[in-house]
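Pasting a structure below so you can have a look.
Selected chains only, in their assembly positions.
Letters A and B mark the chains in the order given here, with residues in each chain numbered from 1 onward.
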Amino acid sequence: MHSIHEENIEFIRDFARLDVNRSDRTGIPEAILAEGKTNDQVVAAIQRVANKSGIALATRVSKDRASAIRRALGRKLRLTFNGLARTVVARRRDFKQKLTGGSIAVLAAGTSDIPAAEEAKVTAEVMGCKVFAHYDVGIAGIHRLVEPLREILNHEVSAVVVVAGMEGALPSVIRGLIPVPVIAVPTSTGYGYGGRGEAALMTMLQSCAPGLTVVNIDNGFGAGATAALIANQLANVRSAGKRSSSKH
Amino acid sequence: MHSIHEENIEFIRDFARLDVNRSDRTGIPEAILAEGKTNDQVVAAIQRVANKSGIALATRVSKDRASAIRRALGRKLRLTFNGLARTVVARRRDFKQKLTGGSIAVLAAGTSDIPAAEEAKVTAEVMGCKVFAHYDVGIAGIHRLVEPLREILNHEVSAVVVVAGMEGALPSVIRGLIPVPVIAVPTSTGYGYGGRGEAALMTMLQSCAPGLTVVNIDNGFGAGATAALIANQLANVRSAGKRSSSKH
């Protein structure tokens, strides 16, 4: 009775072979969002990904959960817990992190923006990037812009993640001063009307600064991954250029 | 059967006498919001207020309506139509505008913020203030801040109205640089998520800059009136001080 016949199933199966290696296909390794999973589920997922890819990143990991992961996997894998970022990075003992040569910057406007900023930083580092991080760069303290801007310009970072809550104006200001793409991360700070990140998200989407794109509230992982993806593209070309150049 | 007796009505009537002269009581003259009224209603209201107080301000007046007002009242009153502000100011022919000595500044971020800014300016002028206006002062063009800031500081304005749509970050930036109260006016520009002034209003309310207060979207009249109220308070004291001083 049904109109999709057996051979069609085969097409789907073939198509699915595309999915064998997600990291190759998308340029970003698979991450495990710990929130909403049981400890057992998280541990199993870390183990599976680390075994396959050598390195696994789990995000939104509470301190207690990090301890549970350590108890379960501490002998098999090298684990790093970042309490601010709430991330666990697990590496197979034979895994060697390669630096891609890509570099990005991560700026945060205030204290409560640091967790999302650190999540972005850890993500980009897992992807082999060098990360220049500067926190407490509010628009009220314009002198705090000097050091990050200098670094961004000196080190030729390829993309900048800017994290801000409350009024969320920092990414627009930064984007107006540097010639690299800015990925804006609104954070769920703020209160009353426009609280929980809504004002920051809106303002970032309304920004008249082209070259600024946005991820969802508190999504440091997505911002860090995008910035690293851009930086790694560039680093690939640069090193290809150098290889080509060195052949001569 | 009813428990409010006749004498209570008298209390209300007495209380009502407070309302004889609204301008004296609130420090701000009565304005006529033309929107949602017929031409006849607007004309009648202008005439009533101008006769009583010497000067009347009508806001949200379209060009066509301004012509109709001129036809009806042009001989009886001196009329000024400001097409940008969409205001009509009507003065009794024997009315002499007195300058209070108060001064404010009005800044606007972009072209589409000018109507609200002009409405604020006209309102403050009707209230006897000197107004320093600077438009096109976006956060993307920081050099455009130089002239307005110099003027604000040189002329010791008492309050600054800052008008902005889209991302609405300008008032926070301005407030961070000058020691006078800032009244922020979000405008109904912007598009998509946060459009129609919502992002600007949210961002202004979320602003961590104390000394910044907000009026509703496009409410140039309210902002100008508040700024002039502050400036006139100050001018009153200053001239009282001078009078007192000159007596010696």
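The rule is simple: contacts are C-beta pairs under 8 Å (C-beta built on N, C-alpha and C of every residue); 3 or more make two chains touch, one makes a residue touch a chain.
What you are looking at is a predicted structure, and each value in this text was computed from that prediction instead of being measured.
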Number of identical chains in the entire complex, 2 depicted: 8
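Just so it is clear, only the chains that are shown with their structure count from here on.
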How big is the rotation relating chain A to chain B when the fit is done on Cα atoms? Please round to the nearest 5 degrees. 180
Cα centroid separation, chain A vs chain B, in Å, comes to 47
Give the list of chain B residues in touch with chain A in this complex. 138-140, 142, 166-169, 172-173, 176, 190-195, 198-209
